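Heads up: the structure comes next, in structure tokens.
What you see is the complex with one protein chain gone and the rest in place.
Up next is chain A:
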Amino acid sequence: MTTWIDIGALDDIPARGARVVKTAMGCVAVFRTAADEVFALSDRCPHRGGPLSEGIVHGKSVTCPLHSWVFSLETGQAQGADAGEVPTYPARVEGGRILLDATRLARRSAA
């Protein structure tokens, strides 16, 4: 089952930007695209651990600030020829508020 929790306002994240949510299992980066879509991914690049929340957001992608790997915000898959995957988490916007699935985060953290 899904338990949505409110983690903040959409406007707390700049368009084409990200903010971090601290969870028991590590930081999750919450991205806001130019079209006001919201995506949540682990804030750790599988390449060298770069903080993806600090990357440049373009379209539905983010570029890691350390070595410019590009990831799809939708799937978490590395783009181009780089191979790697970032865990993704359900996220949505409702009434200008950002909601994350607490059970997903908790279940993972318990595992």
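Just so we're on the same page, a residue touches a chain if its C-beta (ideal position, glycine included) is under 8 Å from a C-beta of that chain, and two chains touch if they have at least 3 such contacts; residues count from 1.
The rule is simple: contacts and distances are computed from a predicted model.
Of "Carbon-phosphorus lyase complex subunit PhnI", "Nitrite reductase large subunit NirB", "RNA polymerase sigma factor" or "Oligogalacturonide transport system permease protein", only "Nitrite reductase large subunit NirB" is the UniProt protein name of the chain excluded from the display.
Interface with the hidden chain, as seen from chain A, comprises residues 5, 7-8, 12-17, 19-24, 27, 30, 34-35, 48-51, 54-59, 61, 63, 65-66, 68, 70, 80-82, 98, 102, 105-106, 109.
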